[in-house]
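My structure is below; once you've seen it, I'll send some questions.
Of the protein chains in this complex, one is absent; all others appear in place.
Labels for the chains are A and B, by order of writing; each one numbers its residues from 1.
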Amino acid sequence: METVFNINNLNLFYGDNQVLKKMNLSIPKNKVTAFIGPSGCGKSTLLRCLNRMNDLIESCKITGDITYGNTNISEINPIELRTKVGMVFQNPNPFPMSIFDNVAYGPKCQGIKNKAALNEIVIEALKKSSLYDEVKDRLNANALGLSGGQQQRLCIARCIAMKPEVILMDEPTSALDPIATLKIEELLYNLKKDYTIVIVTHNMQQASRISDYTAFFLLGEIIEFNKTVDLFKNPQNKKTEDYITGRFG
Amino acid sequence: MPILLNWMDKLHKNKQFERKILTDNIVKNILFVVTILCASVIVFIVLFILLRGMSPFINGYEINGKIYTVDIFKFIFGTTWFKTPNLYGVGFIIVNTVYVVSLTLILAVPISVLTALFITRIAPDKVGKSISYIIELLASIPSIIYGLFGLGVITTVVKNLSNFFGYQSAGGISTLSSAIVLAIMIIPTITMIASTSIKAVSQDLINASLALGASPTQTNFKMVLKSARSGIFSGIILGVGRALGEATAISMVAGNSGNGPTFNFFDTTRTLTTTMLLGLKETTGLDYDIRFSVGIVLIVIIIGSNILLNFFNRKLEK
Partner (left out) sequence: MRRIKDFILNGITYVSSGIGIFILIAILVFIFRNGFGSLSMSLLTSDYYQTTYNTNIIDSTFYKLGDFEDPKIENSFFSETWGISLKNGNNVAGEKIVEINYVAVSSPFKSMNDVATGEKREIGKGYALSKIIMTNENDDFIMALAKDGAEEVVKKLEQATIITDMIASTGGGGIRGSLLTTLYLIILTLTLALPTGICAAIYLHEFSLNNRLTRFIRIMIDMTSGIPSIIFGLAGAVIFIPFMNGVINSNGGSIASGALTLTLILLPIIIKTTEEALKVIPVNYRSASLALGASKTQTIFKVVLPNAVSGILTATLLSIGRIIGESAALIYAVGTAIKDNVAINEKSTSLAVHIWSLMSGENPNFALASAIAIIIMIIVFILSISVKLISQRLNKIKVGN
């Protein structure tokens, strides 16, 4: 199994508070990996390490390392890293610009100015996010006029327009209604051929529906990591079993 | 007997409570009247200025034996302003005013917005707060001191500049000096409002931009400024209002030329407010009353520009 990220003995501190404890994990390529576990167990924190968004928090300190491909993440320019490792957030956050400008934002920042090229990129990204048909007549309309589910798909399109290798998703459907959620889950199923996806989710059914691999987090540690089918049918650790069967969390 | 005392006590208390409610009503009504007075201040101001300002066009003034009335069309479209022989035209003055304020905006807006960006997003926290306080201090300096500074320093600079270009200016008293002084005065206003708007851009959006591989500077210039655009524009509208209404400072560096309109940077100019303020010798007569007419024009221009700019702001939002 080819891996995209290798996390070795990672510890993370916010000030004196240790949030991640001796994490070891490998993220497989072109698969969907789910991070599950109760609130506050470090899932989102680990996710944010993968694209170095934690750098923005001053009190955050890390020991151990993460490698992306063959290189240590700390040796890669964070701006460059984020062009290859994209992120979709829990609350849809489109920019107060047109739909077109939202999707074109990333490529423009990378210096692509040619209108025809941008056009192509935007349309392709919107198509891949299953949003194009719904917005093709109003690409210049303000993105804030879209529904919640459409906005989130827009954020995915915005992310895909950068042609990343990895897409990180931090509870992308928890703010959406069931129908919108379903649409995005369908989307993820199609995306995984081209991208490696890591998704943090509270929803165990969602994890078992869409992911290939699952990691179970508890109190800042990874308790178990396995193929999703196996983890849910035959959990090796009792704590995993307790969580899955709903005894806590 | 106790029943009687009880009954009298209740009656007394009832009267007390009734009195309290009565007091409340009286107080409420008095306060209401006061509030209405405060709200109607603007009505009285406009009314009285209108009455006095219409007078030159309606009544005849006796000057040197002749009776003069100002022709309203010559007033609105005129290109000269001389006390004798009563050539009062405000047309060119309006053009001058718009021209000077436009120059002011060209100078002030970039500096204000960039400074606001620096204070809120680029500078370290303490530096940002200190510069913010300096800007607040600048905002509280009275306009007469800006005028003094303009007359003492800015005119000298402009004079040297005009000599450099080989143009003879009146000791630096010029359109350019006026624009510079006004710009210095409205930079604090626009900066403070722009800062507030920029601070209001949510961290979510900033995270989204950074997560897409934009650098912090790109995030600032491409995303933050765009998101704060409406608030920044409101600040600019406020600045325009201040610049149009500023009288003392600009009167010290403008010169009050007699005809126009003036487009050359180094020539003296005359704006609506300088016309009202300079050459104030008598407090009766045509020369005094006509300043009220100019006042009406100023009010119209300020309201008009406000409506126009707000219209543009709303259109940009879509």
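In this text, a residue touches a chain if its C-beta (ideal position, glycine included) is under 8 Å from a C-beta of that chain, and two chains touch if they have at least 3 such contacts.
Everything quoted here is computed from the prediction, not taken from an experiment.
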Of B:V70, B:V100 or B:I135, the one touching the omitted chain in the full complex: B:I135
Option touching the unshown chain, where B:V158, B:I184 or B:I232 are the choices: B:I184
Absent-chain contact - pick from B:M8, B:L37 or B:A200: B:L37
Chain B residues touching the omitted chain (full complex): 17, 20-21, 23-24, 27-28, 30-32, 34-45, 48-49, 51-52, 110-112, 114-115, 117-119, 122-123, 131, 133-138, 140-149, 151-153, 184, 187-188, 191, 215, 217-218, 220-221, 241-242, 244-248, 251-252, 273, 276-278, 280, 283, 291-292, 295, 298-299, 302, 306
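Note that in this section only the chains that are shown with their structure count from here on.
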Mean-CA-position distance for chain B and chain A (Å): 50
Residues of chain A that touch chain B when the two form their complex: 51, 53, 56, 79-80, 82-83, 86-87, 89, 91, 93, 95-97, 105-106, 108-110, 142, 155, 158-159, 162
Complex contact set, residues of chain B against chain A: 202, 204-205, 207-215, 218, 222-223, 226-227, 318
